[in-house]
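Have a look at the structure below before the remarks.
The complex appears here minus one protein chain, its other protein chains still in place.
Naming follows writing order (A, B and C), and every chain is counted from residue 1.
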């Protein structure tokens, strides 16, 4: 873990130049991103040094407290002022989806690099605008990236490598789920996440976006079409903090309507003709964060479960049948993606390491002028799939084609 | 394991009366059924003693050899003669699906009880005829049963009991797969199972029938409608034993068309509105017999994998969150279904025990005059679901309702 | 599953000659052996046809009932008469260990082949006598075998093959447990199994015998010495059926002393210097039949759990580190030991299949005149290890050498 003499002497020449980060939003995602920005430069040898310049939120007291807690040097209450700061080169957007487009486009127009949380936007139209802004920015040397952090679980990155290396062969099946259970209880309260006007959609946008992105990322193929069913199992939930709050037994007065889906299931075809199944739900009792995926090909298969994120299962179908089987690879070897900088084999990583890796990769891309992935165009493609899923679900499972990614927005 | 004095004295009065079995077909299923008939009376205390009276096949030499090997007292080459035998009270049909209807109806008309392998038939029309014949037979005191043997895996039977006991609560999700891989290799030969005229369908009928039955059996709910995609990934395969056999590299001459599906994926709604996903495939490299199922309800969840058939996973959502989790129940306790007669806890059972249990349950039903399950009507209901799946797949995933089971065939 | 034409024509020439089996004892082991004898000839193509000639027990009524239930043609109440029967060529001893030596030696002297349940005897001296008798019998063409049935779990047989093939390399570690929990409850009754005079020892002889045999069988190396601790955690247990039965709360009157071990833990060195750890207990709450074993070598590792008996875990240390990992081999392929005659891949076997395999192997050995394994000498070697364990435990863990197997009894 100690630097080699060469590294040390280079370092003696001085620390790497600073790269100022400005973050909008400081709730769950903001906390995770903060940990990523704070840590990346202490673990990886980065060409630029991320500096937590300023964080932005609407309530001054709260945002100051958040800045203190998460290690940001300054606090802003207007995201336009944050974007305008000279010490901010990267704008990191951690707000709900309905504000992504406006902030991202403004930041790009202001000459900043942008990292935007997923889903890229709440509509295809917004996402298309964002892609156009990102392309214009790219022409000026600015980079854009969307925060599908699960691509950066080392086991997922390594799965992609195995597929690129041909270890799976001709693709046959993709099956992906993202199962949570925090809405299994019908008395769980009616938060803004259950309101269409704020959240855009329910399990579909929140969880489905991740699994659609992973399916396309891992296979290297876009979805060609989908057929979907969606359901809101619990249509009314107790309102929190309203005048009748607590009177949950009273005749309807304390309840409000849930206007997003609790769950969505969908099937699809990938560009090559492989079949795929998807399920996103917040009602799967006992499943906490079960993003599971399995990919079957002519030469092999892969499976993964985010609840055991340091493991990848790989079956090599070229092995003799008698000694073949799914092997549990602990993805903690120095040869594995991102692992060169962490701990010895078997000393696992956790959820927030994906944000450290995301920070590393964006910083490196900025320093080297290369395009980071996933791009806004990747985010748009996910949005198009989700829109097709919603359309199919509205039409009771009619097969709905997804425009191919080559069709860039006009 | 020793009989109590009372049992012994009862036995001293003589063995239980004989129940003659006549089996049609003696390939894979015939071997499994033979093991069931040979064993049931030695493990369970049955009110009637199954006698392996006669087995039937078309080739005399082969059927005689099969009779000797599997322990049948006589061999027949014409199933009509088998049905006509006085020493046969139960006709057990283990032939391919295209002959089920004819044999079963003839056996019922001849006054015999009938056990018919799944799928009940190759078409809904045939299955409806069989249900009518079974109802007519029932009026004469004859029983009929369809061989969905996986209901009799103790872990599956126990899962049904937990659901009946309300341990799952309001149903939300069913997800079921049946994954095999014996067609993953594109050079696997073109057997009769890959020809529509003989097999009816591919993975859908063979594997899908099992998972549709299990989903309906476990939840106690019929499927209300489905949306399906099906695919034949490898459309031509080497012909076995033809004039050009072996010349698999030659220009097409040794290949023939595959006319059934390699895989089918479908979603559906159960009667209560719960969502379900299904996948049946023979192309999932590394999965040998992965009939997996998971059921999520408001109060709990269950999961099962046929590759670990002695285990059932159960999550009790009423437990405090801190100590809750999926528990691995080894379904080998004397309190578990069928286990009172087998081995001590932890001494697992295997695949063919389901046929021993099937034999036990049919013999007991015959002795007591009660209706065995699954009935031919249950088999018909599965057939209707499979027909809806095929129709939906032919129309590229259009949501296709399934007639409710109450609509008995006219 | 159907015989080839050649087989059929051979069969047409008549069934294979009969081999008469006589079994002493008909409790748990007797039921399992009966299933093995009844089934082996119907699954495997055997050169001799096992005939269940007679079973023996002391109580006439009970043994007659057992004969009827398990399919034996006759019942005897004196094992000497069973041995003397002309229709008995193989004597199968399923009694408690204290009668093994007398019956086995008499059977051998009477010219019979012998299968003796494990442990071979309750003392080294008895076991040595039995080996001498077996050797004398061998000179007359009689075979002897001891019933360590777990060697015939296909996954265990295949593990042995991988080790013989050099896939593990130089041996470093063996760790084996056999954990059950039927004595975890301190109110579990005081049966004869908890009395030294009948049972010989407790968990050590019952469970420890299996794991010592497996460790030596799999590695191909004898244990060179051991160091052991043993414990009786619950020293008094309720007496069943005594005058005070049921008064378990009364002042001691209903309790009696447990005179065998509840658990034993021991370490050891194999002949090559590899280290081994062993644990046998009936007090491991939640573990039902957890015979687990792991073997580590320079080139690879193996692990196994009897509660998942169709699986073997294998790590190939010669694989590149990034893609290496324990693979879960479903030991259900036709290439695996014993599997050529059973079901398709993924259709698992159960506990009693080991007795079918044992029957197959002994019948084949008798027909071909080859030596079956495990031999009585193998059983003696296990006995010597157990004696060394007991001696070490009595001396509070003093390292106690085990005489090498080459030292045949004088």
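As a working rule, a residue touches a chain if its C-beta (ideal position, glycine included) is under 8 Å from a C-beta of that chain, and two chains touch if they have at least 3 such contacts.
Keep in mind that what you see is a predicted model, and the values were worked out from it rather than measured.
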**Message:** Of the residues A:18, A:65 or A:84, I need the one that contacts the missing chain.
**Reply:** A:65
**Complete:** Contacts from chain B to the absent chain lie at residues 158, 162, 314-315, 320-330, 333, 335-336, 345
**Message:** Touching the absent chain: which residues on chain C qualify?
**Reply:** 172-173, 175, 177, 179, 181, 184-186, 227-229, 231, 233, 263, 265-269, 273, 275-277, 279, 281, 283-287, 294, 296-301, 315, 317, 324-326, 396-399
**Interface residues of chain A (partner: the chain not displayed)** = 1-3, 5, 7-9, 11-12, 15, 26-28, 30-32, 34-35, 38-39, 42-43, 45, 61-62, 64-66, 68-71, 180, 182, 287-290, 306-311, 330, 332, 343-353
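By definition in this document, only the chains that are shown with their structure count from here on.
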**Item:** Central chain (distance from its CA mean to the mean of all protein CA atoms)
**Value:** B
**Prompt:** Per the centroid of Cα atoms for each chain, what is the distance between chain B and chain C, given in Å?
**Reply:** 34
**Item:** Chain centre separation (chain A, chain B; CA means) in Å
**Value:** 42
**Computed distance of Cα centres, chain C from chain A, in Å** = 54
**Item:** For chain B, residues that touch 2 or more chains besides their own
**Value:** 287
